[in-house]
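In what follows, a structure is listed as structure tokens, so that the remarks can point back to it.
For this view, one protein chain was removed and the others were kept in their places.
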Amino acid sequence: MIALNDLYQGFRDPKVIRSLAQQIAHYASQVEGMINIMEVCGGHTHTIMKYGLNQLLPSNIEFIHGPGCPVCIMPKERIDHAATLASQPDTILVTLGDMIRVPGSKGSLAQFRAKGCDIRPIYDPLDTLTIAADNPNKTIIFFAIGFETSTPMTAVLIEQANQRGITNLLFHINHVLVPPAIDAVMNDPQVKVNAFIGPAHVSVISGAKIYRQAVETYNTPVVVSGFEPVDVMQSILMLVKQKAEQRAELENQYSRSVSENGNKTAQALIDKYLTIRPEFRWRGLGPIANSALMLKPEYAHLDAERVYANVLPQIEIDDHKACQCGDILRGLCKPKDCKVFGRGCSPDTPLGSCMVSSEGACNAYYRYNGVNL
Amino acid sequence: MNSVTNDKVIQLSHGGGGKEMNRLIKDIFFNAFDNAILQNEEDAAVLHFDGNIAFTTDSFTVAPIFFAGGDIGKLAVAGTVNDLAMMGAEPQYLSCSVIIEEGFEIEKLKTIVASMARELKKSNTRIVCGDTKVVPKGCADGLFINTSGVGRILKPKISVKNLEAGDCIIVSRDIGRHGAAILMAREGLALESELSSDCANLWPIVEQLIAANVDIHAMRDATRGGLSAVLNEWAKASNVCIEVKEEAVPVSDEVKGLCELYGFEPFDLANEGTFIVAVPDDNAEKALSVMQQFCHCQSASIIGQVTADKVTADSNNAKENSQQGKVILHTPWGSARYLDVPQGELLPRIC
């Protein structure tokens, strides 16, 4: 029998990490040139920074922190949408956690809340049902964010609202997809990324298979990895071994939770209510085709983007022109190479996507980098 | 008899300055806080001091008002008493101003006042003046309390600026309990656990530390901003580097569980009865043994050390040390990172 605590401590065991670090160094010495690993997911960035894993690796392994934080990649105009919706009379805007900190062109949702807008950060999307039921005379707008992992929860919310006859709940859908973002990174002719740590909780829902195409198209190894430090170290070892043996395969380190095909029930719920959006602009990466979801036409009456089409601003707003987040996200430069890093741009006053949330590359560098002992 | 206890809820008339207000003050506050200075009912309390005193103030607006391990009343006394204690001052006299929202249940008010009285006894502190205001419904969230406090300084020169290289950093107990207990009590997160706030009057422990002649360089209760905020303030104010061993910092399983669920760090969560003290290396064991005599401080631990020396303006060999003013956390995994001050509102991470 395995204790729940083993699922934490067993995968954080310092001895195991040390052993894996030695094996990584062994195989990495057989690889010529740099191994530039993109960990697409902000959760992996967090693990790497929190546990200081980058300090345990040989010098020919570098991390390139990818565009996998749904808060960071939200373009300003979408946050402006949220602010505009929240400013409508008799409206409550509901969204997840730290979305309310991110500034749009006219301020963050937290600032709009301070001005009197009813904006509620929640943890559980289903809490929106209670808010809707408790406020029958108001329109509740769920500002839905997140990758594949968080999308089925929005689908359940739509279904539950429908089943319970709740009619005062609308949706502003900003769910985005990982594979098109990988394509956007890899299609840059200067790209340096030559290995991927695949976001695993995305794959709990969508299956490991979603990365197969990237492995084949770009001849690049992808290892789907768990989020504990041992998981990440083992995944790095798997990538380095592939590099040493000149293989490029899809491997699944996180087999205790990820299967080839994922959670079919969740996928069916998503397919019932949502469909591919022709294009979505990612903060830092620009427009990417088929990279996000929207409500199906038959649910247009629930779509805040359509219901409020006449009041929502349509102007696209780019980040400050000195901001190099796009290059950083592609691994073309490091945060410290950016002219505004730590000067005009800091976690208190972020100019670009990578500084916005604690999972962003620049934010992480700003706070953690520089410990030399 | 027309006693305030016949009323069920606070009405605007209870703040009107007339009979109802007098009854409220006498029946509830004077009754619980009974002492000669308060009973004088002068416009101001008259106090006598010899030597230096410490003076502090704090407002309490905690939501929810009742939580596991305490309530706003206990907090309002412990918070101000602790601020004085952390300066090496004996908490002697407190003021108590209460702003009550119309419609607040009188039974709740009594419970809160009783818990204030209980907490005052622990440090032999007296409330010697006060004020009561009632505001219309919607103008406050139930009840707010402000307390100010004064006390004579028994142990001078405790300061955020006094950390020296070689000092040991000791934390009095497991961290993050108050912040975690409050988050648990909030409806939105719908949590259950055995966890209770660490809210406590710290003067009895500090009194013993002073009696044992522990050479306290700096001392602070890790309230809002948690352990991270205190250590960063110290590192900056004393221009030193503080190095902390992550595995030495005591954290309860429930606080860890909450942090896992919502992506918080125990270092960032608030405490209300947990303090950090910096003492010279050769005083550390003595300080620990004093602290561990108290049942809530049995997990008191040395969590780190002050390492970089101060750079003084006239020092010739003052070399640039980039780690000064920083707090470095050494992980059990052989890596190190900066322990940063928490930013903004504490919101669940979804990433």
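Letters A and B name the chains as they come in the text, with residue numbers starting at 1 for each one.
Assume contacts are C-beta pairs under 8 Å (C-beta built on N, C-alpha and C of every residue); 3 or more make two chains touch, one makes a residue touch a chain.
The rule is simple: contacts and distances are computed from a predicted model.
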Would you mind picking the UniProt name of the chain not drawn here, from "Branched-chain amino acid transport system permease protein", "HypC/HybG/HupF family hydrogenase formation chaperone", "ABC transporter ATP-binding protein" or "Ion-translocating oxidoreductase complex subunit B"? "HypC/HybG/HupF family hydrogenase formation chaperone"
Determine which one of A:147, A:196 or A:366 touches the chain that has been left out. A:147
Among B:103, B:257, B:280 or B:332, which one is in touch with the chain left out? B:257
Interface residues of subunit B toward the undisplayed chain are 184, 189-195, 252-254, 256-258, 260-263, 349-351
Even though one chain is not shown, subunit A touches it at residues 1-2, 4-8, 10-11, 13, 15-16, 18-20, 22-23, 41-43, 68-70, 96, 123-127, 146-147, 149-150, 152-153, 156, 159-160, 199, 201-202, 204-205, 227, 230, 234, 255-257, 263-266, 269, 359
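One rule holds in what follows: only the chains that are shown with their structure count from here on.
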So, in whole Å, the Cα centroid of subunit A is separated from that of subunit B by 37
Can you list the residues on subunit B that touch subunit A in the complex? 188-190, 260, 262, 322, 328, 331-338, 340, 343-345, 347-351
Subunit B partner, complex, touching residues on subunit A are 8, 12, 14, 17-18, 42-43, 46, 49-53, 55-56, 69-71, 96-98, 100-101, 110, 121-124, 127, 145-146, 150, 229, 347-348, 357-359, 367-368, 370-373
